[in-house]
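For this view, one protein chain was removed and the others were kept in their places.
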Amino acid sequence: MNLKLLKEKAEKIKWFVFDVDGVLTDGKITYDSEGREIKSFCVKDGIGIYMLHLAGIKTAIITGRQSEIVIKRSIELNISEVFQNSKNKLEHYNQLKEKYSLKDEEILYIGDDIVDIPLLKRVGFPVTVPSAPEEVKNFAVYVTIKEGGNGAVREITDLVLKLQNKYDEIIKKYCEM
Amino acid sequence: MNLKLLKEKAEKIKWFVFDVDGVLTDGKITYDSEGREIKSFCVKDGIGIYMLHLAGIKTAIITGRQSEIVIKRSIELNISEVFQNSKNKLEHYNQLKEKYSLKDEEILYIGDDIVDIPLLKRVGFPVTVPSAPEEVKNFAVYVTIKEGGNGAVREITDLVLKLQNKYDEIIKKYCEM
Amino acid sequence: MNLKLLKEKAEKIKWFVFDVDGVLTDGKITYDSEGREIKSFCVKDGIGIYMLHLAGIKTAIITGRQSEIVIKRSIELNISEVFQNSKNKLEHYNQLKEKYSLKDEEILYIGDDIVDIPLLKRVGFPVTVPSAPEEVKNFAVYVTIKEGGNGAVREITDLVLKLQNKYDEIIKKYCEM
Partner (left out) sequence: MNLKLLKEKAEKIKWFVFDVDGVLTDGKITYDSEGREIKSFCVKDGIGIYMLHLAGIKTAIITGRQSEIVIKRSIELNISEVFQNSKNKLEHYNQLKEKYSLKDEEILYIGDDIVDIPLLKRVGFPVTVPSAPEEVKNFAVYVTIKEGGNGAVREITDLVLKLQNKYDEIIKKYCEM
C-alpha cells in the first residue's frame, strides 16, 4: 500500500458511500418464523460515521437488498441518501453524483462482493473487506483488516480522517472535556 | 486433494443440494420466548447460489428440521426444490432424482453431520464443513475451509464454477459494467 | 488427562445433566425491546443428545435462570427432566438422584461457572468449558476444547459414547444406509 497515493486520494473525499450487508453488517441475513428480518450494525461504526459528519463529510447507502431496518439505522446515523433494492448500483451512484454535483474522485465506496465491482471501478477511493473475493480486492485501494459489521467501517472512517488531518481535532474535543 | 479428480467430478454437476442447519446457517437453533424461530443465512452464499443459477445449475434443499424461514429464504434465492422435516433424507433424495431424471454423479450435496452420510455416500460430489465429525469427512471429496453460514456454500459454488470454467465469464460481466 | 481413569468414569454414566447458559448456549443473555428473551442452541449438540438417547443414556437440565425457550428445546430433544430457576442446584440434583435412584458416579454434569461447583464436586464425571474460571476447572475431570453453544456438549457426548464403545454402532447405522 502506497501511503502517499492513499493520502492524495483521501484528501479529495467528500462523500462515503456504503454497501449494507457484509459492510455495515457482518453479512448475516436473519429472519424469524413470522417473516421479520433482523440486522446487526456495529456501535463503533456509528461513532465513526458521526465523526465523518463532524468533519463535514457526507454519507450515503447503496444496497441491493431492501429492509426497513436500514432506514431506521440511517436516520439514527444522519445518513443523507439511502438507495435500497438497487439491482443496478451504477444507476443510483450516478443519481447521487448528479444530485450533489460530485466527481468520482470525491467519493469513497466500500462494498464486499462482485456486484460492487462497477462502483469500486469508478470511485476515487474504493475499499473492500478481507472476506471479499479476490476479484473484488483487485479493484480496491484499501482492504480493511476488520470484517464488515465488526469495525471495517470505523477502520476506514478513522483512516480517512487521519489522512485528511481531521482526526486529532475531533479526539481532542473529548480529551479536553 | 486430487485436483484432476475434483475437476472430473465437478464437470458433471447439474444440481447442488444443500442441508440447512450448519451448512446454509452456522448451526445455531434460535428461539424467542414466544416460540418463534430465528435463522441466519450468509449474504455471500446467496450471491454464490445466484451465480450457480446464472450458470444453469439448479439447486435444492433437504433438511431434517422444519421452518417457515427456510421457505422464505428459498423463494428469495430461487431454489427449485425444498424438502423439510426429512427424517430419512434418502427418500427425498430419490424423489428429487426421479422427478428431474438425475444421476448420482450429476449431484453435489453438502451436509455437516452423521444424518447426511447416506447422501454423501451416493452423490458424485460430496462436500462437508470443517466442524463435521471425522466419520462425515471420510465420505467427502471436499471439506470447505469456511464454516457453515460463514461462506462454506460460497466457497463450494465458486470452486465448482471455476472447475467448470464458468466463473470468469460471470465475474467479467460485472468487471465490464 | 488420564484416559484410563476417564474410561472407568465414563463406563458408569447413565445420566447427563446440563447447565444451560454457557453450556447448551454460548452464554449470551439476549432480550428484545418488548421483553422477549432469545436463546441459541447448537444443532450439533442436539444430534449428540439424540445419540445419547439411542445409547440408553438419559438427560436432564438444571439451570439457575428461567425461560420458556428451555422448555421448547427440551421437548424437542426429549430431555427427561428440566429444573429451572434453580437458585440452589444441589437441591434439584438431589431430587433427580432420588427420583431415579441414581448414584453420583452414574451422573455426568457439565457447568461453566462458580454456581456449578457444588454439582461438579459430587458427580462421577464433572465437565466444564474452556472459558470457565480456573476454580471451576479444578473440579472437572474433562475441560472441553469447544465452547458452550459451539459444540462443547457434542464433544462430551461423543467422548462418553466412544469410551462406552457405543459410538461406532450408532455411526454404522448411517454408514450402512
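By written order: A, B and C. Residues from 1 in each chain.
We take it that contacts are C-beta pairs under 8 Å (C-beta built on N, C-alpha and C of every residue); 3 or more make two chains touch, one makes a residue touch a chain.
The shown structure was predicted, so the numbers you read here are calculated from the model rather than taken from an experiment.
S.K.: In the full assembly, spell out which visible chains the left-out chain is touching.
M.R.: Listed by label, the shown chains it touches are A, C.
S.K.: Would you mind spotting which of C:Leu5, C:Ile75, C:Ile114 or C:Ile145 touches the chain that isn't drawn?
M.R.: C:Ile114
S.K.: Looking at C:Glu11, C:Glu135 or C:Glu169, which residue reaches the missing chain?
M.R.: Among C:Glu11, C:Glu135 or C:Glu169, only C:Glu135 touches the chain that is not shown.
S.K.: So which of A:Lys39, A:Lys58, A:Lys89 or A:Arg122 would be touching the chain we can't see?
M.R.: Final answer for the missing-chain contact: A:Lys39.
S.K.: Of C:Asn2, C:Ser33 or C:Ser101, which residue touches the hidden chain?
M.R.: Residue touching the chain left out of view: C:Ser33.
S.K.: Contacts of chain A with the missing chain: which residues?
M.R.: Residues 32, 36-44, 46-47, 67-69, 72-73, 149, 151, 158, 170-171, 174-175, 177 of chain A touch the chain that is not shown.
S.K.: Which positions on chain C touch the chain that was left off?
M.R.: Residues of chain C in touch with the missing chain: 21-22, 27-35, 38, 65, 90, 112-115, 117-118, 121, 131, 133, 135.
Quick note on the criterion: only the chains that are shown with their structure count from here on.
S.K.: Chain by chain, through touching neighbours only, how many steps does the shortest route from chain A to chain C take?
M.R.: Between chain A and chain C, the shortest chain-hopping route counts 2.
S.K.: Taking all residue numbers used at the chain A/chain B interface, answer same if over half belong to both copies and different if under half do.
M.R.: Mostly different residues.
S.K.: Overlay chain B and chain C by their C-alpha atoms and let me know the rotation angle in degrees, rounded to the nearest 5.
M.R.: So the copies are related by a turn of 90 degrees.
S.K.: Compute the distance, rounded to whole Å, between the mean C-alpha positions of chain A and chain C.
M.R.: 44
S.K.: In angstrom, rounded to a whole number, how far apart do the mean CA points of chain A and chain B lie?
M.R.: Spacing between the chain centres: roughly 31 Å.
S.K.: Which residues belonging to chain B are in contact with no fewer than two other chains?
M.R.: Each of 32, 38 in chain B touches at least two other chains.
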